[in-house]
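If you scroll down you'll find the structure; I have some questions about it.
Every protein chain of the complex appears in place save one, which is left out.
By written order: A, B and C. Residues from 1 in each chain.
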Amino acid sequence: MIYCPKCGTANRQGSKFCNECGAPLPATGLRCPMCGAMNPAGNLYCDRCSARLIPAERVPPEEEKPERPSPPKGISLPSVPLGEEEWLSELRAEALDLAPEEETPGWPGELEAPSEPPTPEVTIPEWLAELEVPAASPTPEAQPPEAAIPEWLVELEAPVAPPTPEAPPPESAIPEWLVGLEAPAAPPAPEAPPPESAIPEWLVGLEAPAAPPAPEAQPPEAAIPEWLVGLEETVPEAPPPAEKPTPPLAGIPVPPSGEIPEWLRDVEFAPPIQEEPSAQPPPVAEVDVHAGMPSASTTVPPILVVGEEEILSTAPAEIPDWLKEAPAEAPPEYGGLVPAEIPEWLRPLQPREGVAVEEEPTETEGFLSGLRGLLPIGKGLDMPATAQPLLPRAPRPAAVARAELLQGLLSRPLITPPTAEIREAPRQSGWVLTRFLVGVILLAAILLPMLVRLPLFGPPTAPTAEALFATVNHLPGNTPVLIAWEYGPAESDEMDRVAGPLIEHLLRREARLIVVSTRMEGPAAAEALLASRLVDPSERSERIANLGYLPGQAAGVREALGNLGGRTEAMTGLPASQLDIMADVHSIADVGMVVILAAQPDDLKTWLEQISVANPNVPVVAGVSARIELISTPYLAAGQLRGMVAGLTGGAVYERQLDTGWGREYEYYLTSLGMAQLAIAALTVIGALIFLVGGRKR
Amino acid sequence: MDRLVKRILPTSIAVGTGLLVLLGYLLPVPPLASVRDELIRWAVIIAAFAFILGFFNLLRVHSGRARKPGGIYSVILILTALTSLVLTLAALLIPSLRFLGDWWFRYVLSPLQATVAGLIAFVLAVAAFRLLRHRREAGVLVFLVAALVVLLGTLPLPAPAGNWLANLRTWWMNVPAMAGMRGLLIGVGLGVLLVGLRVLTGSDRPYSD
Amino acid sequence: MTSILPWLLIIIALGVLLWTAIRARRGPVPSTRPLPAFDGLPAELGHSAESGAPILFTLGSGTVGGDRTLTSIAALETLEGVADAAVAYGTPPIVAVGDPTILPLAEDIFLRAWNRRGTPERYNPTTVQFIGIQPTVYAAGVADLLLHERAHAHVLIGSMDEEAALVTHAAEGRGIPQSVAADRLPALGAVYPADARLAIGEELYAGPARIAALPRYIRSLRAQDVLRFLVVFLILMKVLGLW
Partner (left out) sequence: MTADLIGLIAGTLLTLLVLSYILGDNPLYRLALHMLVGATVGYGVAVTTVTVLQTVLPALQSDSPDRVRALIPLVLGILLLFKGFPRWSAWGNFSTALLVGVGAAVAMGGALVGTIIPQTAAVGSLNVWLREGSAGLINGLIVMIGTIGALLAFAFAVPRQPALRRLWNGSVGVLGQMGRLFLLAALGAAFGTALTASLTVLVGRVYAVVTGIQQLLTLIGMSSG
């Protein structure tokens, strides 16, 4: 099916124009750039290799409106995990897309003309907010890399429309990193001499490094707990780094070119540092054309880095391969995990993450939105801590890597950020006000009649209730009456007023009440009401048998109807057959009348169906909630019900006929209910007018 | 073997039992009907075990949440759940302790449940007030009128208006609303029928991969 | 006649399913009418992945094994339609179930999804949460989740009654987008005024077809339409006294 981008109509595969509105339809099939498989139009990802088919930017704007029927297949995914070579080839392909070799020419040019780029400036503020760093005034050394950025992006956009989320973070990060890294740089110093020695120069050469890991390090769900831990840990550690910065800064004046060989060496030997793939671009710029490729390609591994120790440390291990352009060997590298490093790397970075989360929703810049898509941090934060124990200390690296890669590929922004923000909109003050006012008015309307007596309404009328009263009145004494007690405490405030008079009437008629319920709270609710309506509690045993809860809906009812004697009395625990009042009652056949007290439509239906099968002749009456009056009336019309009390009104009418001591209470109830109903009717009309005139607020 | 456990056996169980029960409905002759009821009884017993599953899921979720800010509520929830479990069990198994369960049911469970049910009235009132804010189709007026008629029709208002409204309400309930309701019910019935067929033909297997 | 009718309906339905299955070999899958309540979900998933906040699914309290089983099944199949993508995006939804029998089935959906991703160890056993048995209590519980967990959007699909209003009210208060699919009259009446994309009655059963678009789902919709006209025909027969 192809969905018309204009009217959303589904059109036959292969149609060129929409049947509904004649609008031209998008091309039928999409050939996957990766594996060449043909995919149905509307696929965002290749069904075979899961490569992205439609560049994120080219997603039609309609995508923003959820109303638009977006192709269901759009979210279909390959149901088998990808094979190694596939994902690796995917990665390499990424590299090709992201990093055209032409970069290098660009760089020198940048070096001549430094420090005009708007893009970094845009991104800096956010980072500032998170890293509380004086990046506002970029030091001269900062400029070369900064200057580099725009070029980068230009290069990026050229081959592949979207700067894919992975790509931006490194770039956008670069500027403040010259400052941001100061903290991270420090901790390693004591433990690992080689890295430490490396870091300063490398810091000088280019400030880009650790920024990427910062974002990358956030696992979609897994590592969050660690982060939280990290949050506490890092607070104390902040000061020591603070002093550190000076050496790197001092080193800055030294011409970058000097470091390159060293840096490369570090890359080979010191895992910790290589963690910053995007570190490479600048040196690359200064050194050789080949490096351009790896530099870009390495922007991808960060995706793999999900903040799990294993993965984190693998990322560095990988880079040498990429430089060597021997991706096939990547998996083996997983062996060389160096857990020791992780803490150092993570700790300095964590606090920033914590902050970043808060900022997220407010971000609008393309890059940051990309970032956000990349790292669902907030998710992690509100996913319960249980996520952590689930992760084995050592998950199968290949599998995780594959999942993470897909993760990275898939979580590129489908929709442009603005809409995403509307989602996060806080509750409107208008809402709170409306809610409060309605509440107050409602409560006032209910309370008023209880405080001051309002002779507002006339006597209630309910013909069906009067009819029922007559029916019950002709009930011969000592008749066994089966009562289906289908309501619990949630409905008892209404249903007790419906059932109360009926029950009392039956008791007055000296009927024997046999109570059953398919609701687990039914029997208890029944006891509560029966106790209140039974004049002399000592009579209970010869008036009432509460046969308790019947599990299994219709089947349970069927079974019970067939074998009432086989049940046990819920309150006394005696077998029903031993109760005097059950002596001559073995099944529905021996029952003189059935009363269904129902608050739910299904209950009424079930009982009527089962009784009509088991004993069509027994008269059935019902006391129902106002809620199911609509659904019950047909049964009354069809004669399946001989009488019915519906809702409080019905109950009140019945009560009047019976004339018990409860009249006063019913009066309160009716008046309060009436007032409340009037109030709500008024509110409804007023609301309607307001919104008709005012129009919809959004 | 794995496939057998994971797919083949479950599917055959579902299809087999399903067909038997359905047959019991369509040909309610003694053997079939009793087989149907037996299978349904089994389902009820199995479903009861699901309650245990649910109980532990609840405990797991909230013991996790208890460690997060606002965890106090989860702690309270767990404590109440255990108290309720113990009291009710005691009441059901030891007649002399019945009063405990009754007290709990009457003074804690009932008021809470009933009041939350009462809140529905409030949220519905708010919804009624904002009705036209969200729904801008012509039909919304029908809805509005229906709601008002049914709401006011129950009121014992003074004679002329009152009776007229009451009659209108009755008519509305028995004619237009009835028509809509029946259309809805039949349609849902058809939907159920088709999903049921998918399950009973084993083409939908929500119980296995 | 009345005793034959059920068989008639079943046989015709099966016939249509078979026929469309055969016809599907040649000729494309028939198209079905858009249902905003479901067609919005993929986009919603994208938003959710972006904002990092999960979508909250309310699956109702229809006991599997009871007479509301198939409503819950349809809801579960709709959920399964989005599970793969949600898992791949790294933002699996929060699923709130109101009956313990739905719990294991819903959990399986995510177990399978993570397995297909090749990382079963990432499955989080608290993705699916059993909120409460009694419908009203369940609804109130879900409402509390909506108000206090960081949910990005709300999808109510399943068997509920008017207590559904408690849930939609909460979602509206949070100002998050929501889709509601219900098949019971009280629920529909209660949620109609809410700010939600609504799927009424049998539209609920079209959820899987709109989300997963598997041929078998679409075929069954086709069969449903055929039966629809059969019922209309039966009504007219009855009017003419021919049945």
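Please note the rule applied: a residue touches a chain if its C-beta (ideal position, glycine included) is under 8 Å from a C-beta of that chain, and two chains touch if they have at least 3 such contacts.
For clarity, every value in this text was computed on a predicted model and none was experimentally measured.
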- Message: With touch defined as in the header, list the contact partners of the absent chain among those displayed.
- Response: A, B, C
- Note on the structure: Across B:V116, B:L132 or B:L157, the one contacting the chain not displayed is B:V116
- Message: Under the stated touch rule, tell me which residues of chain A contact the chain that is not displayed.
- Response: 9-12, 19, 432, 435-436, 439-440, 442-443, 446-447, 450, 490-491, 493-494, 497, 520-521, 549, 551, 553-555, 568, 599, 605, 609, 625-630, 634, 637-638, 647-648, 665, 668-669, 672-673, 676-677, 680
- Item | Residue numbers in chain C that touch the chain omitted from display | 2, 5-6, 9-10, 30-33, 63-71, 73, 101, 103-105, 107-108, 111, 120, 123, 125, 130-134, 137, 140-141, 144, 147-148, 161-162, 165, 173, 185-186, 188-190, 192-193, 200-203, 206, 209, 221-222, 224-225, 228, 231-232, 234-239, 243
- Query: At which residues does chain B meet the chain that is not included here?
  - Reply: 2, 5-6, 9-11, 13-22, 24-26, 36, 38-58, 73-74, 76-89, 92-93, 99, 103-122, 124-125, 128, 139-140, 142-151, 153-154, 171-190, 192-193, 195-197, 199-200, 206-208
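By our rule, only the chains that are shown with their structure count from here on.
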- Message: Chains as vertices, touching pairs as edges: which of line, ring, star, complete or other describes this one?
- Response: complete
- Query: Using CA atom averages as chain centres, what separation in Å is found between chain A and chain B?
  - Reply: 22
- Item | CA centroid of chain A to CA centroid of chain C, Å | 16
- Item | In chain B, residues with contacts to at least two other chains | 43-44, 60-61, 64, 113, 116-117, 126, 128, 130-131, 133-134, 181
- Message: Among all residues of chain A, which ones touch two or more of the remaining chains?
- Response: 384, 386, 435, 488, 490, 521, 554, 630-631
- Task: Under the touch definition given earlier, write down the residues of chain B that touch chain C in their complex.
- Result: 26, 43-44, 46-47, 50-51, 53-55, 57-58, 60-61, 64, 70, 113, 116-117, 119-120, 123-124, 126-128, 130-131, 133-135, 143, 181, 184-188, 190-199, 201, 203-204, 206-209
- Enumerate the contact residues on chain A facing chain C in the complex. 1, 3, 8-14, 63-77, 79-81, 220-222, 360-361, 369, 372-373, 375-384, 386-387, 390-392, 395, 399-400, 402-403, 406-407, 410-411, 413-415, 417, 419-420, 423-428, 431, 435, 488, 490, 521, 553-554, 600-602, 606, 627, 630-631
- Note on the structure: As the complex stands, chain A meets chain B at residues 384-386, 434-435, 438-439, 442, 457-461, 488-493, 521, 524-525, 527-528, 551-552, 554-556, 558-559, 571-573, 613, 626, 629-631, 633-634, 637, 647, 649, 670, 674, 676-678, 680-681, 683-688, 691-692, 696-697
